[in-house]
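Worksheet: one structure, shown below.
Left out: one protein chain. Kept in place: all the others.
Chains here go by letter, A and B, matching the order in which they are written, and residues are numbered from 1 within each.
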Amino acid sequence: MDKRLGKISKAMMYGVLAMLLLITGCSQPSGNSGPAESAGSNGEPSASAYTDAVAGAIGTGGKAVGFIFVGTKDDYGYNQAAYQGSVAVEKAFPNLKVLRAENVPETAEAERVMEQMIKDGAKIIFPTSYGHLDPALNVAKRHPDVVFFHQGGLKTAENLGTYFGTIWEPVYLAGVAAGKMTKTNKLGYIVSVPIPQVLLNVNAFEQGAKSVNPKATTTVVFTGSWCDPGQQANAANSLIDGGADVLTQHQDCTKTVIETAERNNVMTVGYHADASALAPNGWITGSVWNWPDLFVDMVKTAEEGKFKGSIYDGKYRGTLKDNVVQLTDFGKNVPDDVKALVEETKTKLINGELHPFAGPVKDQNGKVRYKEGENPTIEQLESMDFLVEGVIGTIKS
Amino acid sequence: MKQPTFVPVGVSGGIGPFRSNWKPLFKQLLVWLSPFVVFGVFLLFYHVNPLRLYGSMVQSTFGDLYGLGEVLLKATPFILTGLAAALPAKAGLVNVGGEGQLAIGALFATGSAVFLLERFPAWLGIPIMLLAGALGGALWGMLIAALKVKGRLNETITSVLLNYVAGYTVAFFVHGILKDPESFNWPYSPEIAWTLRLPIFDGTRLHVGFIIAIVLAIVVWYVLAKTRLGFRIRVLGSNRHAAERAGMNVNRTYFWVLVAAGALAGIAGMIEISGIEGRLRPTTGVNYGYFGFLAAMLAWNHPLKLLGTSFLLGMISVAGNTLEIGSGLPASSATILMGLVLLFILGGRRRAKR
Partner (left out) sequence: MITADILTGAIRSGTSVMLASQGELLSERAGVINLGTEGSVLAGALGAFATTVWTGSPWLGALAGGVCGLLLSAIHAFLVISRGANQLATGLTIMFLGIGATSFLGRDFVSEQIVGFNPVAIPVLSDIPFLGDILFNHDPLTYLSVLLVPCLWYVLFRTRIGVILRSAGEREEVLFASGINPKLVRYLAVLAGGFLAGVGGAQLSLAFTHSWVENMAQGRGVVAVALVIFASWLPSRAMLGAYLFGAAQALQLTVQQQGLGISPFFLFMVPYVLTLVALLIVERRKHSNTPEALSRVLAGEGGG
């Protein structure tokens, strides 16, 4: 026994020594450069690089396009929408393989997944969750020949552009409809955690409701999770018990809240996906993403070597006008005057007469956040850290 | 009232060297191959060529230095959170709290790096950060220990419940005072200074935290197997009444074992931040505590065998990504393969003697 034990510890010691020797060959990551260039990437020489200037541009010559998702495609929400975009890419580019990875955590783990996709021949990568931004920036540094399209990011790089949709525009319109439809003047909003995208939507909804019904308040409830149907049901029941008669949400799975509302004869506003079939009576309208055309165009641009200087080289934001975000059809119980009002507001939004957050905008404490005459920028909106006047709920931490 | 006694769960027993009973090689091979055969049938069902897929999975893990580095990188936190389960297990305690201890360790390490160590040189800053991580984990372990010793609460339940509390504590800080002013109000801590990052091995993302983990595993093994203290812990684990009769202060031992376990998991948190993540996010290290616990139980709480089981889990995790990307199947297919491999291993060997 003891002999074997000694042998093992000796072996271990040698192992450690060998490792220590290896450290001499290792370096502390410095300033800008991330970890060294990954070994083993096949580094296919792009034969056409010299013959055709465009073909040598970044993002070209790939065999595949990679998509990474933070959740799964079947959550009927955020990831489902992006997944549909990837399907459109698959159809439009039969010679490109679409590589997908779901449930990729928003940590350095995402870097490995992207590295793997690049090894598998991807020259275009779509990291589709906000938290994938920093890992994507690291990988982008290591692979200057790969184009990254990041969903929702506010930082860019030479070969990394970001895109997003101004979903708060249709959310604002839905708020207008809800403000008109509510009898109790209490709207309920079920969300996960207080991140800017969430706060922006809640505020847009309340801004819309308030604009047509000054008495309308929005009560926001945080579940702490992106998809916990049990807590969603609890939250919905509890909001209904508290008097809310319109429920909406910013969650990755959206079915439970809508069905719970319908069973309790309460109206609903959808998000991410058109769920009107789930609530034939209570459905008002909903805000949805329309990624397919955009994704196809982005891939086409990169494939043709035109990424640099294109609208996607930077921060691209698709709007209602661009049809990147949409308002769904109205439910059958929405009266015509409400429909007309929403359509009218929509036109104003599209031709720029109306900005949902045109100052003055006050927060919950009455502090002015956007001054009279101020139209907040995309950066300001997408880094929102307050709730507007009329929202009931707490985000301070 | 008497609690039910459980069938041995591997929380007690000797700490001898590898107690591998050399069964016929054939049987071992069967255990290892079966899950892949079963999974292969499953793949065929979904029109995926299993051989090609397995080939690319091996390629991605052992095909080059980078792949191997990824496996070791992934295994590193499992080793440490595994130790945080294995050490108390030797004293007869079930600590499922590695998850929360890692989280709080990461929180303390990041907090110290952001607020205190910004301008410290690496040789001083990194050790202080390591200590901060260990302290954070130890404090969280101490909470479990105090509830155990003073409140007579079962450590299994308190450690499970406190894992959730720890997760929300981290979220509270990264949504609040630890929020990076330059990240557009997203819930991330600021990036820690580059001087505080652990050195990495060229050509990989692997950092020296890996060596720290191995050294700590050896230390824990040495203490348990070779020292008086370790002997006392093991006596306590195998027979509490004997330990009491021998005049041992049982509560004090429980207390410090749990604190030490917390410190080990806390170091795992620090290593995640300093070695690979660079900043704290609400999702940093999620599930690493549970994987470490699993690695420890697979190794029957033997600190050196734990190195092997952690490596195995790291390998499966890395290969799982390849599986998903290569096959086009959903992410859950990788989880299924992991479950199959582990079940065959668990069922394929005879129970270790108590």
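As a working rule, contacts are C-beta pairs under 8 Å (C-beta built on N, C-alpha and C of every residue); 3 or more make two chains touch, one makes a residue touch a chain.
Keep in mind it's a predicted model, so treat the numbers as computed, not measured.
> So one chain is hidden, and I want to know which residue out of B:Val235, B:Met248 or B:Leu342 touches that hidden chain in the complete assembly.
If we include the chain that is not displayed, B:Leu342 is the one touching it.
> Of A:Thr156, A:Asn234, A:Asn290 or A:Gln326, which one is in contact with the hidden chain?
Within the whole complex, the residue contacting the unshown chain is A:Asn234.
> Looking at the full complex, which residue from B:Lys74, B:Lys90 or B:His175 touches the chain that isn't shown here?
B:His175
> Pick out the residues on chain A that sit against the missing chain.
72, 74-76, 193-194, 219-225, 227-235, 237-239, 241-242, 253, 255-256, 259-260, 263, 277-278, 392-397
> Mind listing the chain B residues that contact the chain we can't see here?
1-7, 9-10, 94, 147, 151-154, 156-158, 160-162, 164-165, 168-169, 171-172, 175-176, 290, 293-294, 297-298, 300, 329-336, 338-340, 342-343, 346-351
Just so it is clear, only the chains that are shown with their structure count from here on.
> Quick one: in the complex, what on chain B touches chain A?
16-18, 60, 63-67, 70, 122, 168, 171-172, 175-176, 184-188, 194-195, 197-205, 208, 210-211, 214-215, 218, 222, 225, 276-279, 281-286, 304, 318, 321-322, 324-326, 328, 330-332
> Which of the residues in chain A come into contact with chain B in the complex?
It is residues 1, 4-5, 8-9, 12, 15-16, 19-20, 22-23, 25-31, 35-40, 66, 72-73, 99-103, 105-108, 111-113, 115-117, 119-120, 130-131, 134, 154, 193-196, 224, 379, 382-385, 397 of chain A that touch chain B.
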